[in-house]
Structure formats: C-alpha cells, structure tokens
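The complex is shown incomplete by one protein chain, all other protein chains being positioned as in the whole.
A and B are the chain letters, set down in written order, and residue numbers restart from 1 in every chain.
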Amino acid sequence: MPTRHPQLNAHGELKHLLTIEGLSRDLIHHILDTAAGFLGVSDREVKKVPLLRGVSVFNLFFENSTRTRTTFEIAAKRLSADVVNLNINTSSTAKGESLLDTIDNLVAMHADMFVVRHAQSGAPFLIAEHVDRTRGNVHVINAGDGRHAHPTQGLLDVYTIRHFKKDFTSLRVAIVGDVLHSRVARSDIHALTTLGVPEVRVIGPRTLIPGGLEQMGVHVFHDMREGLRGVDVIIMLRLQSERMRGALLPSAQEYFKHYGLTEEKLALANPDCIVMHPGPMNRGVEIDSAVADGPQAVILDQVTFGIAVRMAVMSLLAKS
Amino acid sequence: MPTRHPQLNAHGELKHLLTIEGLSRDLIHHILDTAAGFLGVSDREVKKVPLLRGVSVFNLFFENSTRTRTTFEIAAKRLSADVVNLNINTSSTAKGESLLDTIDNLVAMHADMFVVRHAQSGAPFLIAEHVDRTRGNVHVINAGDGRHAHPTQGLLDVYTIRHFKKDFTSLRVAIVGDVLHSRVARSDIHALTTLGVPEVRVIGPRTLIPGGLEQMGVHVFHDMREGLRGVDVIIMLRLQSERMRGALLPSAQEYFKHYGLTEEKLALANPDCIVMHPGPMNRGVEIDSAVADGPQAVILDQVTFGIAVRMAVMSLLAKS
Partner (left out) sequence: MPTRHPQLNAHGELKHLLTIEGLSRDLIHHILDTAAGFLGVSDREVKKVPLLRGVSVFNLFFENSTRTRTTFEIAAKRLSADVVNLNINTSSTAKGESLLDTIDNLVAMHADMFVVRHAQSGAPFLIAEHVDRTRGNVHVINAGDGRHAHPTQGLLDVYTIRHFKKDFTSLRVAIVGDVLHSRVARSDIHALTTLGVPEVRVIGPRTLIPGGLEQMGVHVFHDMREGLRGVDVIIMLRLQSERMRGALLPSAQEYFKHYGLTEEKLALANPDCIVMHPGPMNRGVEIDSAVADGPQAVILDQVTFGIAVRMAVMSLLAKS
C-alpha cells in the first residue's frame, strides 16, 4: 500500500480524494461547508446546478457496488456532468489489458474524473500517481479500496455527526463491529481524530479488531455494554457474511447476542446518542430493527448527506 | 397482494400508477389525451421537452427486461429527466439488504420517481405504500409485477385502439393466448371494460384461462375460430417458452395450430380488425409472420404510442 498521499496540488488544494489520512482539519471543514451548500440542490424542483456541465465523469467499478455507484452517479448528474459507467471486471481487463493501459485509454478520451472502486487496497493511489505522472489533469476519487479507505463515507459520517452534534471536541464516538476488514472504520477514525474528537472507541470481538489501534489514540473494547457507556455517537459496521463462512465468527445469532445493537444496549449510551450505519444493513445481525427504525437512528440522513458530500468533493476537485 | 390502490392523491390525481383497476374512465382518457400531445415530440428534430428537467427517475428492475427499461428510459430522457438504471438482482438485495431498505436509501437520495419491475405481484404496491408512509413525495410506476398488472402496457393498448377505432362503445375485442400468466391481459381487461367496450372476449386453452373471468363480464372461448368471429380488435399474448417446458401445453406446433393467428383465422374477424401484440413476438408460435407483418397489424404503432403514453404518465405524476 502506498504511503505517499498525492492528493493535494501545489497550492494545498484537493486534487484527488484518496484517503482522509493527512487531510487537515480546515480542509475537512471546507469540504463539509461546501456540502452544506449543496444540500439544498436535491430539495429543489430542478435538482441540478450547471457546475460540471460538459465534464466527463467515469465510474470505474472494478468491484461491483450498485449502491455506491448510484450515489456518485446521482451526485455527478446533479452537477450536470456527463457520466459513463464502466464495470471493468466484465471488460478490458477480462481481455488481459492491464489496469494502467485501461486508465491511459480513458485519459486519452479526455476524462475529467475517475470514481474508482477496487477490491485491492491502494489501487486508486496507483491510478492517481499514474495520471499525475502522465498527464496531470484527471481527478481520482477513491470510492472504496479493499480494506484500506472509503473517504467519501468517512466525510459523510463526520458531516452527519457535525449536523447533529455541532461540535466535535467533546464527543465520545463508538465504532462497533468488524473493524479489521472495514475501510469505513479506518476512514472514520482518521476523520474523527483529525476533527478533534477526544474519545474514539472501537468495539468488537478479538478476531475482528486489528492491532495497533491504541497507537492511533483509539480505545478498544471487547465488551459492547462497557464500550457503549456514555457515548454520543454509535457507528455500526456491516458484518460481511463471508466472515461467518470464514469461521472468524461462530454464527449470526451469537454475533447479534454479543455485538448486535439492541434498544437495551443503546440505553447504555447517552440519551441523545445518534446511531449510524454505512449500509446496507443486516437487520438482526449487527443491528436490531427496533434501533434501525428508531428515533435515534440517522442512517437515512447519512444517505442524504452523502449525495451532498459527493457533490462537494467533485466540485472542489474540478476547481483545483 | 394488497387490495387497496393508493395511487390517487387527495385531489383524485394520479400519484402513482400501479394498476388500471379502479381508474375512472375520465382519468384514463385524460392520460391518453396527454399522451397524444407528446406524440409529436418524438417526431421533432430535437426530441425533447424540458418538463422533467432535474427530476431523478430510477429504473428499479428486480426482473431483467431491457426492452421495457428502454421504453421508460427513452420517455424520461425525452422529458429531460436524469435517469439512473438499477438492476437490483445483482446489487444490494444480493447482499441481503431488504427491498424496503433499498427503497429508503433511494428516497433519501431524493429520488422523484421509481419505475418498478418485479417478478412478484404486489411489489410496486408495497413500495408505493411504504414511500407514502415514510415521506410522501416519490412517485411509483408499475412496469410489470408478476402476473398482476402492467398498467402502461394496458394504457398504450387502449391508446392504440382509440387511435384506430375512435370509439370504444361498439367494439368487440378478443384477447388470445396465455391469459392465466398474463399481466398484460389483466390490465387490458380493466382498461377495456372501464372505457365501455361492450364485448371483451378471451380465447385460449383451458389450462391457460383462469377462472372468474365471466364475473368480470368477459366471454371465454376455447375455440379460436369461434372466438374471432366478428371482432374489431385482436390482442395476441406472448407465449412464454416455460409454459411449454412446464407441460401446460403439448408443443409449439400444436399451440400454433389451435391458437396461432394466421391469415385464414384472421379472415373470420371483421375486415377492418386490427392485430396487436405486446412483444416480443414468437413468430410461428402465437402469430404467423404473414399476419405480424401484414396490413392489419399495428404492433409497431403500439411501440410508438408506448413512448408517448409513458411520457404522459411520468409528466402527470410529476405534477400531482
């Protein structure tokens, strides 16, 4: 995995969005402020602004995700961009063309922006470094790479927290579940610590919590009840069904018993605690329906804010 | 299957289009009149009107149908809407997300319209009831649900009949084939009886005609020659090849002999009888090529009118 983050241009503006790691607190707030300005666009009768008219956005999904692809497609179309969807597993790479040859071809078609989803950590970095080296005027957005990062999810999560809690500097935030395999958790931790959240907790079974979190200033809990006590924000993670099959966990029932968020466990958090989830939810596995549909859940607000955050990121990149 | 039809708003305007059952004669004529006004748009050099500019239309196809999806996509684009295509079988539901969670997510992205195709009868009702209960400003169009309804097909069929026959109140209309499994037949019967067609006939083998049709005022024939005598309109239904494999029928040859529309059988109808088919046709199974390509066939007119009817439905829903 690359350690350099070539996402800022010479003026410190965002050229690519590859990871939240290394973004300054000011820059994150600038993105969130920009998103706030776009929130109204989706409420209008004509849900469009002409900011990206004639701009060519390519959704490069090397890993299938209709849901994430849709959010970027909607965001781009509301900015009036032209969007081309490419499911690359069924395409050139199947014919043996290398990833970077595919990228070179799309750059030669005068692409303006790549939204990249890839099962391998680091792929969007590789692409961004390559386009910078060869041409320099295409913007890359990481829409999720392996276990590494999902920065627009991280940004929409902190947008949601800012919206409901106003201030980050007195919050306790708990992230619950399969942190080991979660790019969302990684991006959230970077965003939260950068924004000054004093206490980030991670809760999960030993098999699903990576080492080294304490060095990032994160508190690790294996007992969910203990970890939820007094928190203001709970971010539930999706449990991939392959973890079950991979025998990292005994069963969904067992998991739910220990790490599923129920009303009873939620009552241990602060009374105005909000409940978040990146979706899609496994009801009855990591979250009980009573909580998912309850008054403290802000899961659908996350989706709404996610469109505005992606519009903000795209418009800021296009201006850099 | 829900029995309530929550498709009208408090002012009696169409909010969703879920079924033709329960629509008034005036409302159907209003839709057809609106469609007539759109017919010219597709003939222009610039085939577009800005009526739905900035409106987000989602094609939610839980069952694959490129053909139907295309007609809605074209209709929406000619109204200047932004269209996002989702093939949901390959998407979130594959990840175990529930149908209604998927819907909630799309609503949270500020969708304006869902065009829903689903193998299960009632799915579009379920979706419409859910969005009404939770937010209230998304419109649902049923693009075919199981064996239940295909209302835009029913509307384009009566548009076609009105175009060629002007008046419904003295017509004999025969629907021929696999009525049992046909959502088209159901929607046609509702539309035709509502519009005052005095004699609707249904023709087919006993294994493919459902019970209870007589109570709907429909005349059932098992002998095609007898049933076609004196009719003004013939609507042929597509024979699904799985009916053959499912042993409901002896063979395609046998079916064609008894229920295939040939020139010889067509001669039993009135001389100005028109021949319709929802497509795609099985030539040589339910219809002979001489008839499909003959002077009485209006099968391609149906397709042309279908775009205008879908534009009409979308524009009326958007105004409600």
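Everything that follows uses one rule, which is that contacts are C-beta pairs under 8 Å (C-beta built on N, C-alpha and C of every residue); 3 or more make two chains touch, one makes a residue touch a chain.
Keep in mind the model is a prediction, meaning the values are calculated, not measured.
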Please identify which residue in B:Thr66, B:Asn137 or B:Thr207 touches the non-displayed chain.
B:Thr66
Touching the hidden chain in the complete assembly: which of A:Leu17, A:Leu86, A:Ala143 or A:Ile274 does that?
A:Leu86
For review purposes, identify every residue of chain B that touches the missing chain, sorted by number.
42-48, 64-67, 70-71, 73-74, 77-78, 241, 279-283, 300-301, 303-304, 306-307
Residues on chain A that touch the omitted chain in the whole complex?
53-56, 82, 84, 86-88, 90-92, 95-98, 101-102, 104-110, 112
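One rule holds in what follows: only the chains that are shown with their structure count from here on.
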Suppose each chain is reduced to the average of its Cα coordinates; what separation in Å results between chain A and chain B?
41
